[in-house]
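For reference, the structure discussed in these notes is given below.
Only one protein chain is missing from this complex, and each of the others stays in its spot.
On to chain A.
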Amino acid sequence: MTKKPWISLGGIGVFAVLLLAVAPLVLTDHWLNNLGKYCCWAIAAVGIGLAWGRGGMLVMGQGVFFALGAYAMAMHLTLETAGDRVPGFMVLYDPLAPLPMFWEPFRSAGFTLAAIVGLPVVVAGALGYALFKRRVKGAYFAILTQALAVALAVLISSTIRETGGDTGLSDFKYFFGFVLNDPANRLMVYLIAAALLIVCLLAVWQFYRSRFGELLVATRDAEERVRFLGYDPANVKLVAFVVSALMASIGGAMFVPIVGIITPAEIGAAASILMIAGVALGGRASLFGPALGAIAVGWGQSSLGSTWPDGWPYILGLLFIVVILFLPNGLSSLPARFAAARRKPDVPPTPVIAAAELEEVRS
C-alpha cells in the first residue's frame, strides 16, 4: 500500500527522466510522436487506476471524458487553423453555413483550457452524484458508463455538420500559435504530454498515501462499513470518479495535437475498453501499472497492430484473459508474487482484491 512512498516517488523521478530526457534523445520523431500518443492514453489510464483499482468503480466509459477534452481542444485548433472563416468541413454541405453557437467560445484559448478542465468535472460530478447517491455500483455502473460512451460516439457520428461526424476533426496547423509541422514544436507538444503524465502520477501518488487513499480502499472493500464510520461513501467515490474523468479529459486534449485527428472511433466503446485493458494488464491498483500497461498496449497497437493487424486483437484478448485469470492484479504484482513465493514456497498468495460484501453477511 503506502509503505514505501519515497521509493515510489523515486520511481516517478526515474520515469520522468526516461520520458522527458532520454526518450527525446534516442527515439526517432516518428516513435517519439507515438510515445506521446501512448502518454495520452497513460494519463487516462492513471485516472482509471484511481477510480477502478483503488475505488472499485469499473469505469468503462472513460472515452466520454477523453472526448470532452479532445473535442474541446480539436474545436479550438480547428478554429485557429480556419482563422476568420468557418471551418472547411462545415461549408462542404452548405456554403453559407454559420458557425454553430457552441463553437464560438472555443475561439478563446483561455475558454478552451478552462473547458478541458471544467467540462469533465461538471459532467462527472453530476453523473457521479446521481449514480453514487442512488448506490448504483458494480456491473450496473460499468454498463451505464459504457453505454454513455457508445451514445456519445453515435451522437458525434450523426452530427456531421457540427462535429465532423465519423471523419472527425483533423488538419490542425497551429497549436496555440505554434506551427504544428515544426519538429521543435512537435517535441514541445510531446514534452507537455509527458510532463502532464508525470504530474498525474504525482497526483495519484499523493492520493494513495493520503488519508483519502486509505478511505477510498476502505470504501472499495466494504462500502457499508464505511457508512457506519460516519462517512458518506458516495462523496468518497465521487471525488475519485471526478479526478479520473479530469485525467481522461487532459489525456484527450493532448491526444489531438499529437495525433492530429480525433474521431468517434477514438472515444467509443472499443476505445474505452482498450484504455481499461492497459490498466488491467499493468495492474489496476498499483501506482505505475496503469501507465505502463497503457503504454505497452499502445506500443503493441502501433507495432503488431500495423504489421499483423488481423492477429493483434487476438493477442491482446489472449493477454487480457491470461492476466485476469492468473494475475488479477496485473503484471506489476509479479515482483510481490515472486517475493511471496520465495518466502513461503507452499502457501499460494491470495489475491489482494477481495471485497468483503457486508450486505450479504448481514442478517
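Methods note: contacts are C-beta pairs under 8 Å (C-beta built on N, C-alpha and C of every residue); 3 or more make two chains touch, one makes a residue touch a chain; residues count from 1.
Following the convention adopted for this analysis, contacts and distances are computed from a predicted model.
Student: So which of "Hydrolase TatD", "Fe-S cluster assembly protein SufB", "Urea ABC transporter ATP-binding protein UrtD" or "Membrane protein" is the UniProt name of the chain that got left out?
Tutor: Choosing among "Hydrolase TatD", "Fe-S cluster assembly protein SufB", "Urea ABC transporter ATP-binding protein UrtD" or "Membrane protein", the correct UniProt name is "Urea ABC transporter ATP-binding protein UrtD".
Student: Who touches the missing chain here, A:A23, A:A149, A:V217 or A:I267?
Tutor: Touching the chain that is not displayed is residue A:V217.
Student: Using the document's definition of touch, tell me which of A:Y93, A:F228 or A:F326 contacts the absent chain.
Tutor: Per the contact definition at the top, the residue touching the missing chain is A:F228.
Student: Tell me, which residues in chain A touch the chain that this view leaves out?
Tutor: Considering the whole complex, chain A reaches the absent chain at 1-2, 5, 206-207, 209-212, 214-215, 217-218, 221-222, 224-232, 352, 354, 356, 358, 361-363.
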